[in-house]
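Let's turn to chain A:
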Amino acid sequence: MTVMIDVKGLDKEFGGVHAIEGLEFSVEQGQIYSVIGPNGAGKTTLFNLITGFYTPTRGEITLNGESVVGMDPNRLAERGMCRTFQQMQICMNMTALENVMLGRHLKIRSNLFTSMFRLPSLLREEKACRERSKELMAFVGCGEYINTEASAMSYGALKRLEIARALAADPKILLLDEPAAGLNGTETAELEELIRKVAEQGVTVMLVEHDMKLVMGISDRLLVINYGRKLAEGTPEEIRNNPDVIAAYLGG
Partner candidate 1 sequence: MFDRFLEWRMNYVLVLAIIVFVIPLLMENPFYFDLATQILIIAATVVGLNLLVGYAGQISLGHAGFYGMGAYFSAVATSAYNWPPLLALIVAAAVVGLVAWVVGRPILKLKGHYLSMATLAVGFIIAIIINNESQLTGGPDGMVVPPFSLFGWELSTFGLYSLLGLEIPGHVAWYLVAGVLLLVAVIIAQNLIDSPLGRALRSIHGSEIAARTVGVDTARYKSMVFVISAVYASIMGSVFAHFTGFITPAIAGFDYSIVLITMVVLGGMASPMGVILGAVVLKLLPQFLAGFQEYETAIFGFILMATMIFMPKGFYPTAMNAIRNKLGKSSGGKA
Partner candidate 2 sequence: MAKKSLLRRAGVLAATLATSLLVSAQAAEPIKIGSFLSVTGPASFLGDPELKTLEMYVEKINEEGGVLGRPLELIHYDDVGNASNARNFAGRLIRSDRVDIIVGGSTTGATMAAVPLVEQARIPFISLAGAVTIVDPVKEWVFKVPQSDRMAAERILWDMRRRGFDKIGLISGTGGFGASGRQQTLAVASEYGIEVVADETYGPSDSDMTAQLTNIRNTDGVDAILNFGFGQGPAIVTKNYAALDINLPFYQSHGVASDAFLDLAGDAAEGLRLPASPILIPSSLPDDDPQREVVQSYAQEYRDHWGTRVSTFGGYAYDGLMLAVQAIEAAGSTDKAAVRDELENILGYVGVTGIFNMAPDDHNGLTPESFRILEVKDGDWMLVE
């Protein structure tokens, strides 16, 4: 197995406060790798560091062997990294389908000239893009919303839509920030199924999630952090039996 993400000595300070401190771990290709920890442990900060929204104070992050520290999110997207957000980032000024089609942005070769005059090459490309996006919407289970304005969709549907958009980019690694938050039992079960299907296609998945049942059931490996530091790392079985983790969650 090749290493997809490798993190070494990662530090992030905000005005002297350590949000992330000395974090080290690596994610292998094709794994479902989850990050858990109490509220405020620095999980989302970690995601923001990996996906280029924050720049680390110190440390090294490599993606497929290439150092990506200080790289903009759009450059990372070009390298196959895509993500969703705890606070969903949906373009409410577009339809659901357009949101997914946006996800294929990097796959499209048309330029200013072809766009301005709507040349046939552009129309062909758009058609292919639309088809693929519709497939993905069906894949994540929101096929019925194709012509709906994003602003008119339910919370659960939007969560899936965001995943469809991320998948539209044909990512090598997908980072999901609390995908199950706000979903009911059935929806969570569907989500679990969806994540499995994505992983089966060879996409590496990183997950920040509070739903322990989901996380324990689905993950290949887990990273537990608290106060920005690594508390434990291992298989679900190892984590479940780790005394530090139990202390942090139950008594800490």
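The candidates were selected such that all candidates are chains of the complex that A comes from, given by their letters.
The rule we apply is simple: contacts are C-beta pairs under 8 Å (C-beta built on N, C-alpha and C of every residue); 3 or more make two chains touch, one makes a residue touch a chain; residues count from 1.
This is a predicted model, so every value here is computed, not measured.
Novice: Looking at this complex, which of 1 or 2 sits next to chain A and touches it?
Specialist: 1
Novice: Hey, which residues of chain A end up touching candidate 1 in the complex?
Specialist: 51, 53, 72-74, 77-78, 82-83, 85, 89-94, 98-99, 101-103, 105-106, 108, 110-112, 114-118, 122, 125-126, 129, 165-166, 168-169
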